[in-house]
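All protein chains but one are shown in place.
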C-alpha cells in the first residue's frame, strides 16, 4: 500500500493504492491518527487505486471515522472499486461511511 | 494465454495475451502449425498484451518462424513490451525475428 | 499445493496470490476467487494475531486440495490452541473496529472446523462446496 497525501480546497485527501492488509494498515492508522490529532475538518479517502482491503484495513477506517467524528470532523470515501464496495456492503458499513462516487461528489455535499 | 486470430489485409494476425509458458505454449504451437500447413503468406504476432514468455514460448516461435520460411512465408512480431524485447535480445533472437513497433510498421515493409 | 510462510504479515500477500492462482487454475470465477483470497488471508491473519500472539518468527502451513465440487484449505500452526466456541465475529449491527474476519471466512467457506486430533497447535479446515455458478471459463494467466 502507498499513501499519497494532498490538499484539495482545505480538505486532506488520502490517495491509497495497492493492498490494505494486516501488514500495511498500521501505516494508514498512523497517518489517520496524526491528522485526527490536527483536527482537520474534512478527510477524503481516495480508493480508486486500492486493489484489496481486508478486515484490518476496514477496522482502521472505522477507527479513523470515529476519531474524525470525535472532534466534529468529517471523513468521506470515494472511488471505491465495485469489488470493495461489496465488502463494505456485506459488512453493513456502506451506510456507516459516507461513500461518494468521485472527489467532486465528496466535496460537493 | 489467449490467442485471438484475425485477418488484416490478407495477413493472419495472432493476438496473444497473458503468459506464454510450458503450460500454454503447446496451444500456440498447434495454431502456428495449422496456419503453416495452410501456407499463409504473412503471419503477424501481436505481443502487446503478452505479460510473460519463457524458453518454451520462444522455442515455439522459433519453430513457427522456420515453418513459415519453409514455404516462403513471412512471420513478424510487433508491439513487444520492453521487458520481453530484452529476453529476445539476450537470446540473440532480436536479429533472427522480424520485430516491428506496430501493426502498421509490420504491414508496411 | 502447499505453501509454508513465516508468521509475518508481510507474507500474507503470498497467501493471497497463491489462493487466487489455485482458484484460477481450477476454473473458479473471479467473484469467488476474491472471496477465497480474503477468507484465507483472514484465517492466516488470525493465526498470526491469536495463535502466535504477533510473534513473526513462527510458521504457518497452508494446504490446498481442489476436486470436482470441492475447494479445501487446511491451515496449520504450532501456536496456542484456539477455543472454537470463542471464535465468532461481532454482530454486524454493532459498529466497531474489528470482528469482521470470521464473517469473511464463514460467508465463503461452508465448513470451518478445527481438527480436535491435532496435539500441538491448530489445524483449521476450510471447505467450500463449489456450485455451478462458482465455475468459469476463465483460464488463469
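Order of writing sets the chain letters: A, B and C. Residues in each chain are counted from 1.
Just so it is clear, a residue touches a chain if its C-beta (ideal position, glycine included) is under 8 Å from a C-beta of that chain, and two chains touch if they have at least 3 such contacts.
For clarity, every value in this text was computed on a predicted model and none was experimentally measured.
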Among B:2, B:30 or B:83, residue touching the chain not depicted
B:83
For subunit C, which residues lie in contact with the unshown chain of the complex?
1-6, 10-11, 13-14, 17-18, 21-22, 24-25, 140-141
Need a quick check: the contact residues on subunit B for the chain that isn't drawn.
19, 21-23, 52, 54-56, 58-60, 62-63, 66, 83, 87, 90-93, 96
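By definition in this document, only the chains that are shown with their structure count from here on.
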Distance from subunit B to subunit A - Cα centre to Cα centre, in angstrom
45
So how far apart, in whole Å, are subunit B and subunit C when each is placed at the average of its C-alpha atoms?
41
Taking each chain's centre as the mean of its CA atoms, subunit A sits from subunit C at a distance in Å of 26
What are the residues of subunit C that contact at least two other chains?
none
Going by residue number, subunit B touches two or more other chains at none
